[in-house]
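Here the complex is missing a single protein chain, while all its other protein chains stay put.
And now, chain A:
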Amino acid sequence: MKHKLLKTLLITILSLFVIAGCGKKEIKPVAINEKTDKCDICHMAVKNNQFATEIILENGKSMVFDDIGCMYKWMKENKDKKIANSFVKDYDSKEWIEAETASYVYDKPIRTPMAYNVISFTDKKDAQSFIDKNGGSLLTYDKLSNHSWEKNEEMVKEMKEKMKMDGGKDGMKMDMEHSEDSH
């Protein structure tokens, strides 16, 4: 009788150890507090929207970013840090998804907070239907690490040139009109 009880107890304890050992600790994303959270790279306030991203380090520290481009800049600058998991948001539902499982779309006309022009989707189908509707190129998580992560400055430059040409003309015209008014 005594042996039987001891045996059961031992089995229970052992099985508990086994269960505890097998279960990998799940790392969950931390909710964004719009009032106090700021991007670790560009220092802008992080809104709880479809562009927010997050990194959780192995020591439990979490960082939020307002644009996935800022997250990749942080990873580049902090290669020595051990990342436990990273999260992005689904473009439509704005729910957190693991960065590794997400599908991404890059297109220059997509407006994101820091002009890196990359958005994320839970489902590849949703990403594809976004591309079918608006254009852009589909990226996987693996491809993102080779992405150039350049801000859309080319567009800014193009626009400045364009603006210089027609803005200058308008400016002159307007000044002339004003000088007429003042006389």
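Criterion: a residue touches a chain if its C-beta (ideal position, glycine included) is under 8 Å from a C-beta of that chain, and two chains touch if they have at least 3 such contacts; residues count from 1.
To be clear about the criterion, contacts and distances are computed from a predicted model.
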item	value
Per UniProt, the name of the complex member that is left out, chosen from "ABC transporter binding protein NosD", "Sulfatase", "Putative mRNA 3-end processing factor" or "Glycine--tRNA ligase beta subunit"	"ABC transporter binding protein NosD"
Identified contact with the non-displayed chain, of A:27, A:75 or A:115	A:115
In chain A, positions touching the absent partner	35-36, 38, 42-45, 111, 115, 151, 153, 155-156, 159-160, 163, 166-167, 170-171, 173-174, 177
